[in-house]
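Every protein chain but one is kept in place in this view of the complex.
We just call them A, B and C in the order they show up, numbering each chain from 1.
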Amino acid sequence: MHAIGVDIGGTKIAVGVVDEAGTVLAKIRRDTVADDVADIDRAIADACSELAKEHEVGAIGLAAAGFVSPDRRSVLFAPNIAWREYPLAERIEQLVDLDVPVVVENDANAAGWAEFTFGAGRDATDMLMLTVGTGLGGAVVVDRELVRGRWGVAAEVGHMRVVPGGHYCGCGHEGCWEQYASGSALERDARQSAIARPALAARLLELAGGDPRSIEGPHVTKAAQEGDELAVELLANLGRWIGEGSASVAALLDPELIVIGGGVGAAGELLLSPVRKGYEAQLSALGHRPVAQIELAQHGNEAGIIGAADLARC
Amino acid sequence: MHAIGVDIGGTKIAVGVVDEAGTVLAKIRRDTVADDVADIDRAIADACSELAKEHEVGAIGLAAAGFVSPDRRSVLFAPNIAWREYPLAERIEQLVDLDVPVVVENDANAAGWAEFTFGAGRDATDMLMLTVGTGLGGAVVVDRELVRGRWGVAAEVGHMRVVPGGHYCGCGHEGCWEQYASGSALERDARQSAIARPALAARLLELAGGDPRSIEGPHVTKAAQEGDELAVELLANLGRWIGEGSASVAALLDPELIVIGGGVGAAGELLLSPVRKGYEAQLSALGHRPVAQIELAQHGNEAGIIGAADLARC
Amino acid sequence: MHAIGVDIGGTKIAVGVVDEAGTVLAKIRRDTVADDVADIDRAIADACSELAKEHEVGAIGLAAAGFVSPDRRSVLFAPNIAWREYPLAERIEQLVDLDVPVVVENDANAAGWAEFTFGAGRDATDMLMLTVGTGLGGAVVVDRELVRGRWGVAAEVGHMRVVPGGHYCGCGHEGCWEQYASGSALERDARQSAIARPALAARLLELAGGDPRSIEGPHVTKAAQEGDELAVELLANLGRWIGEGSASVAALLDPELIVIGGGVGAAGELLLSPVRKGYEAQLSALGHRPVAQIELAQHGNEAGIIGAADLARC
Partner (left out) sequence: MHAIGVDIGGTKIAVGVVDEAGTVLAKIRRDTVADDVADIDRAIADACSELAKEHEVGAIGLAAAGFVSPDRRSVLFAPNIAWREYPLAERIEQLVDLDVPVVVENDANAAGWAEFTFGAGRDATDMLMLTVGTGLGGAVVVDRELVRGRWGVAAEVGHMRVVPGGHYCGCGHEGCWEQYASGSALERDARQSAIARPALAARLLELAGGDPRSIEGPHVTKAAQEGDELAVELLANLGRWIGEGSASVAALLDPELIVIGGGVGAAGELLLSPVRKGYEAQLSALGHRPVAQIELAQHGNEAGIIGAADLARC
């Protein structure tokens, strides 16, 4: 059975038809207005209707960046879209003239599920997915089941506290993992280093046009690939935090596989190697247990669509 | 169906017959020699055989303080008993003349399962159990299933890192949660306070006979119940660490219930109230999600027996 | 001998005639252009000349927010004014038609010296001054001498690291003391609390007109004076960090007096009491040594003028 998956961002949506092997057969993108939830509904519905003309689909899955109700029908709260206890599935059902089930899933969960079912995790039973982007999102699979939590708020991995009294987080707390293990953290650390150790940051500053505030993640990756000492150190730090935090998750969940998604994957072994080293260095009972594999995600931007579609079929 | 549950400690075992309502119908205790695994086998087998004379039993569950293989047959490693990849279930089957299945479970998992099935968690679907004793053990229930992890090593909650560069742990790492949230941590903090702030520790020192090194957990509880400022602060600190660490777990698993077991429960609200306060203070997205209940465990020492018996029935 | 003291800020200067008892006999304020160092020179010179018409003065002391050369003649670097190895004393001597010595001092040192000589520290020999404002400035007096350091950069107390991996600092590092013990830290913590624990922050939000980003230090002080739980906690936290950090300084310098200056002093005992508690709780060898007094500064905005004038006389 084919299904439609919808990945809903703040200013655009991506809608695709996905077959049972996880292949995206057709895809549409639409711009939306972040604060206008009715506009988002209409854009989703239009795109679904359009795709349904050409493809027979049996379900619609909506990947939403927010807290999803346990019955997979509503978004309880979203940080970047104006959903508040919003009956998203019902609205789309009303607007789309198709007699198929519509389910809502958290977007990071959907992406993780795509990796688990069709990607790096296809042979695993217990997996941790980390999406290292602006923030740090994630998904948890335990014994082949996606962990949603009692109220649909599980796998907010980025908000585990890793440093008491640590970096401020947009959530109002301090020391959240995503403040150490995200693309934003990498950028900020690079900018700070350019202030604190300007000589060492010469290459990064050059790439950024001279202003510490203009240093961005890709500058760090590029400089590191050239062998720049500071850039390599910055990526190693990012990797270490990803790995060490993952070891704390492993103390709780004992996964066999940790999948790293998000743009920082472009750094390849410059990132992965420190992740693995940090993980082993902090893993409890090393030597008395197997060590989880740590791999890059195989699906990029389409993971949300693919996972949402597949979860809607379940 | 009745089942036998066995709780195997370093120097003694407790064996009981448990009915389907979680009631212990009969119980035997035996002393054992910690390093003599054959002696432990025999003591278990004898006790099981003896109980089986009087009770019809359909399964035997062994609660073991160690890493248990995913097939629930062997102990891979135990910190305090000389088991190394030890086929415990098979040995007991050979020694006991009963044609019933024998399964091994991690002891903290067994105790958590008893609470989940017959205790504080009987109405819950997603639960975190914390056993606050010498160390910090735990069990995780997700969507009514006990989480064992890919290799049987899940729920080693005490080894999540909560302070980088923090207290040394017996596991070889630093900053493990159990070094902040355990009876041992409470004792050590009390002893340290008696050195650093002797005037404030006058009552604790008095209860301990004058020597900081003799201060123990019950002294703290007693002094706190009398209203002693330092003792109340020490329990509040312990509670805060339990609550704050639990909030990190909640970021990952979104439980509806956190159950606190172990001897420190004797402190009652002097402990629980700071646990709840610490949990709320650190819980991500407070105000946008329900807050988990935090309750004391209802089964004391018998939880291991009850849970092991019930898990053997499953 | 009377002397002129000049307190040079980014956008204004204050110039006063100070007698030997530390009294300001006359005072002039001038606006300046932060990035135009020649403009600042002229404004200083004009004000000095004007005051010198009415008062006989024997020296001019310039309090500058920057690194001052050991010979007290130049500003090596300033974060907020465009001085780079700038011969400030020489320039003022050229512009002012008075045959008196001109010396430059760091502004926080000057303020600390005023307190030491004419204020809270007048009976002390070893003193730590902390100016808790936007940042955390300070001055150190050892055995009646102001500590300037080998290159004039001593007493940058705000940049002691108190939390590895802690809050980002404008200096490019993490965990600097001023990110925990300053008015800015208080504001940021209040704003974060309003996000993380909105119910608890109701009164603060009300005072700030509803927007967490509008909460400012005086709102916290006002709410705390009304007894608001969160505001009291926030001031207690600020005080604890001031006190605990001071205990680290005391491990190094063993002062008899710690003077707290800056706007937060308005909170009075709501701040001072936690400072003292934090200091005692962290002071090494408490019970085997006297405990330093902790007092509020007695000179407010004029401390820079008074101290600069007096140091110019030395």
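We take it that a residue touches a chain if its C-beta (ideal position, glycine included) is under 8 Å from a C-beta of that chain, and two chains touch if they have at least 3 such contacts.
From a predicted model like this one, the values you see are computed outputs, not experimental measurements.
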Chains in view touching the one left out: A, B, C
Among C:30, C:73, C:159 or C:222, residue touching the chain not depicted: C:159
Full-complex contact with the absent chain, from C:117, C:182 or C:282: C:282
Selected residue (touches chain absent from view) among C:34, C:100, C:253 or C:296: C:253
Touch criterion as defined above, residue of B:163, B:236, B:297 or B:312 at the omitted chain: B:163
On chain A, residues whose C-beta touches the chain left out of the figure: 164-165, 196-199, 280-281, 286-287
Contact set of chain B toward the excluded chain (per top definition): 163-168, 170-175, 180, 188, 192-197
Touch list for chain C against the chain that is not drawn: 67, 76-77, 124-126, 140, 142-143, 145, 147-164, 171, 173, 176, 244, 247-249, 251-256, 282, 284-285, 288-290, 292
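Heads up, the rule we're going with is that only the chains that are shown with their structure count from here on.
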Chain-level touch network, classified as line, ring, star, complete or other: complete
Central subunit by CA centre of mass proxy: A
For chain A paired with chain C, centre-to-centre distance based on mean C-alpha positions, whole Å: 45
Residues of chain B engaged with two or more neighbouring chains: 164
